[in-house]
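Before anything else, here's the structure in question.
Every protein chain but one is kept in place in this view of the complex.
What follows is chain A.
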């Protein structure tokens, strides 16, 4: 006899076909700044820039929208990268001593990055050239010569090897050993000491046969490859760090480990040259740190730039990350907030030009990329159109707003423009302009909001491939924080020397952790938004195009509601500044509501039509009328048995610590167990990032066997009162005949409170309603018997579609909901999805995800999936991310599983926690503190890079045979999502339109078509009454 059946969709071929037209999983593009960059390269001919990371990723950027991503199969740090100029090919060196050649190739008119060749250096132990043949032990530097056809590899042992780049083979017999060089060195310099590793190799712009070799000991040699002899020898005695050969070839600059640099003349005098013409220690006389890299650039207008990194006085500024730019008498010490990886100048490299004419200086730092305009006086910073440092302050929350109206978009953009300094006349534009973006202009605007630890909310243009900063809202100005005074004091007495200039926006230090933004909600129709923070502050803001000076009205709401025996021992609430405050154009605060006790806000929602804002903390939730500036409702959600909560935060902190410890243990364990499992190819990059993160934390070996307690959740678990979600809806709560405003709140312990609201009607023709008070009456209280935290609540209309946002219907932007009755409420808990009828709350359909799959719901969203085959067919589905990092899609209201894909590694807890879904079946999650991965579940709605590059070098058929393997990223971008599909979705067919549909218009909500298929399904949904034991306890207060 059959005991159990999996709730599985019948293999209806028609439905399967439809599913393929609706759903497809693609990881499309990574937004933000690459995590832990380790190498930089620039191709001056194609004007593209490459960044390599410690996890082995290679990212190439050109003009905005032109992006290529590749990932080495080896999980090793990219230590060096060199473009073969003009060829769209890139030679990379990893720290496992392997060389890789990457190519940008065109498929179907779109360019992609592919690994063409790789070369593992012979893994023999190196020995220092004295006896036996020199071996290629460890490459220190690479120089491409002969237009990139040959590479000179300098090694630790002091030899220079030559490599044929097109085939990646060593050219035997051409190796230049140190003893050969020593022959042209006077005996007294030789004195038995080795030359040390090759520190620098420089080519001559005009004469490719001559190579400048710098050895660690200080010896510089201009080697003539044609004549196989040293043209000139410079007997430096200071340990060499880097070299630069001036364009004409007559001057050399060497930088040294003692913080000095020397200029040598290559023309005059006899060889060997004993002394440099100039040797200076720019930040002397006290001991200085090494100058790691130095550049010399000529200008047509006379003079030259000397740009170097490091060299700071060891004692006083040894901890600073500085790049110094020196031109004539002008010295600027660029003071960065994170470590300098590398830098380059954008300048002319054509051999026929007499001068370098540097246009811009690009500095790659550990956490951001800064580009300075060297042609403008004062060398201003050029705003980057991509590589946005998302994490300039840690991201604490994010939200996505789709289909932003053009008017609001323009207002936000203009507010953002007023924030940044207006660009001076004649300012040059972004210098890295390679490639062409083939993607169509996105037809709708998507806004990504990120809340940060320092109390700012950043607005990003997420419509296309390049995530562009639009506007930054700071809420810190409203509050008094003690840090400001200290800050202003510290700023003033800085010495004139060195002439520091703070550059870059990465600022990991938060002034006050209470300022941190926890939740953000924006109404795109009224340009009102609510920002809620760590200290229980809830700010209602409104967009204003002009600066203003006004006082913000402050209210506080006690969410404990006279519960006795509770004393808050956590942080104090923020004290707001009183009196009129100046506000720049942009979002300006109108009302501040402070929750008491000032615990972090855990849920917030805004209804602009009713001028209501609802917010919840770990203690309860409140409802505030921001038009009349009066509180409407406060309700404590603490369970009477919740002793931990009632005893106050002292024990709460303890339990938090305990739970943190437990969860860390769990993470550690799951990591260990996760390693044993097969590596999923599509998450290699994240794997790599996570491994890096793992290296950071010490490995501790826990030998105790992992065991898990099997105990159902009880009512008196701590933190049961945390409000997890809040929701406004115009629906049927009292009776089936009258609908009206309602507010819903769900808690951590599976309780749902539904309030009927009495909102006075708006006067005709105005959006402001009359000045009568809003009333809230508790309508229903649902206790989910499985007591899992309620993750989301949504009301579905008579046709089973979610209700539109406020103003959406009244402004004809969405089809009006069916208000004829038959509404239902979808309650998603961490374990189950359940649809209840309204107004009588009884279970209609449900899906027990945890009971079936063993995974728990982390994030859910209702999304509209448009079909690729049919222009105006779309379905609304429930997208769900689980704690295992899988994305499931369910039909609504049938709650039938449609597809599921594995998306995030389950060990990547911060990635799972940061995931946001868009309204149109896309999503974002953090793959590192600084990068959002964008993915799409929709077969139609895909935002991915589509670009072309004009490459001089043509990709011959012969080379094609060397092709090893496509990078995993490419295969996604290529439109073959097959490898990413979970076995369950079993279609694996290539997405037929992927390549052409990028940026395809996201469907406006207004054209939702009736859900024919789904209604057919829902017809046969059985009333699942088996779970009598898990029946919900519904208390009806309206009777």
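The definition used in the following text is that a residue touches a chain if its C-beta (ideal position, glycine included) is under 8 Å from a C-beta of that chain, and two chains touch if they have at least 3 such contacts; residues count from 1.
Basically, contacts and distances are computed from a predicted model.
Asks: Between "ATPK synthase", "Par-6 family cell polarity regulator gamma", "Origin recognition complex subunit 3" or "Aspartate aminotransferase", choose the name on the UniProt record of the chain that's been left out.
Replies: "Par-6 family cell polarity regulator gamma"
Asks: Which residue, A:247, A:289, A:635 or A:786, contacts the hidden chain when the whole complex is considered?
Replies: Considering the complete complex, A:786 is the one touching the chain left out.
Asks: Out of A:328, A:706 or A:816, which touches the unshown chain?
Replies: Once the missing chain is taken into account, the touching residue is A:706.
Asks: If I consider the whole complex, including the chain that's not displayed, which of A:170, A:279, A:869 or A:884 touches that chain?
Replies: Of all options in A:170, A:279, A:869 or A:884, contact with the hidden chain holds for A:884.
Asks: On chain A, what residues meet the omitted chain?
Replies: Touching the chain left out of view, chain A contributes residues 1-11, 666, 670, 673, 705-713, 785-786, 788, 831-832, 848, 850-856, 884, 1021-1031, 1033-1035.
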